[in-house]
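All protein chains of the complex are present and in place, except for one that has been dropped.
Right, subunit A next:
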Amino acid sequence: MAAGVGHGVAPLAAARRTFVGADRTGRQRRSAVLANKAEADMADHSIDIIDLEKRFDRTQVLKRINLHIRDGEFLTLLGPSGCGKSTLLRLLAGFEPCTSGCILIGDRDVSPLPPKARNIAMVFQSYALYPHMSVRANMTVPLEMSRLSFRQRLPGAALLSAKVRAIRKEITAEVESVAKPLGLEALLDRKPAQLSGGQRQRVAVGRAMVRHPAVFLMDEPLSNLDAKLRQQLREEIVDLHRRTGITFIYVTHDQTEAMAMSDRIAVMEGGEIRQCAAPQEIYDRPDYLSVARFVGATAINEMPALVRRGSVSLNRQVLEMTLPGLADGEYQLAVRPERLHPAEGGNADFSLPVEQVEFTGNEVGIRCNGAEIGSGAIRVQLRPESFRQLRQGRHAGERIALRIAEDAALIFDASGRRVSVLPTQPAQLQEDRLELAV
């Protein structure tokens, strides 16, 4: 984690306070945020996205996006394809104008600025290296563009002016100092076509790094690589972030990548940010059923549940837990596969027939037929040790008794929004349950 994150927290809280003030216009909010920022650190590179909208003809691609990104944070935009995450990144980079709203970097409104004036660097999905230039030239271009004037860039200028020669020398030295930690030194004179996928990716990162940008955008930079290389470069990118302390905004549709790398994840769906929180929070407490479905390597278990007077039943099977604060009605109950435990003794919530058992080394996946509780397949993940215990005297194909771990049940209402109740298991409601069971 970069040192910069620390002083980003204060403006965040301040910005929150102003946002809570509810119905203000974007302009008022913007000035409020600017006022708050003036108090904060001067070299602040935090980003505020305020009421950002994007429309292409009649289709609305982004709907009122509000997001605060702290200085030095690693934020991931996660979502299925077509959710608007790449569009948001393009608006941040300035490739397309936004329909309304504004983007602040530090205390500067960058929305009217062209890409080059925003002090942003980007790594593209296809790397977008200049095909006919060597690696060295590829990495030199951004510095040439920012340090030399148009006339100084003309061929032959270095022959005429000592100043241009000095700047060029400086640039060369800087390119080499960036290339070294990325392991690109030996490749500097090659053309992109002569590099492997991983090397091209590193060159793209190097080209983005040389300018020391305020913000670093990455658009699915690992999606063209094979699984092993992806893992390795994932670690390299996280290292890079820690070393440089630059604000990273990373776009991906791969939830594993997002979980593994980010400080915070903004989950997007249908042009909106559904939830923006730390990976752990997103995983354990998703605000929407769609978020719960999207995050997690193994699909979350969904069961239609009926709540009456605080007691929860799945297709007439009453559960141990009770939800006293919850209005009666139909809900979706979701539980992560690893939060379903095999039950010993009589404290099982339900028991289901086992359909398939998968052993993957560090864990065992069990797929049960959920028809009895009115849902589809129910997946359970166990540590191999507990599975061995379970198997004593039993076989796959038989029934398994399951219990939902404490605090693991997520309740979503009909619109897919999470209902925030803390499930408790008070004993005094036993009578109610007995009544219902009859």
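Basically, a residue touches a chain if its C-beta (ideal position, glycine included) is under 8 Å from a C-beta of that chain, and two chains touch if they have at least 3 such contacts; residues count from 1.
The rule we apply is simple: contacts and distances are computed from a predicted model.
Visitor: Among "Acyl carrier protein", "sn-glycerol-3-phosphate transport system permease protein UgpE", "Cytochrome d ubiquinol oxidase subunit II" or "Spermidine/putrescine import ATP-binding protein PotA", find the name that the UniProt record gives to the complex chain excluded from display.
Guide: "sn-glycerol-3-phosphate transport system permease protein UgpE"
Visitor: Please pick, from A:125, A:172, A:223 or A:369, the residue that touches the omitted chain in the full complex.
Guide: A:125
Visitor: In the complete assembly, which of A:84, A:142 or A:342 touches the absent chain?
Guide: Final answer for the missing-chain contact: A:142.
Visitor: Footprint of the hidden chain on subunit A, which residues?
Guide: The missing chain touches subunit A at positions 93, 95, 114-116, 120-122, 124-126, 128-132, 141-142, 145-146, 207.
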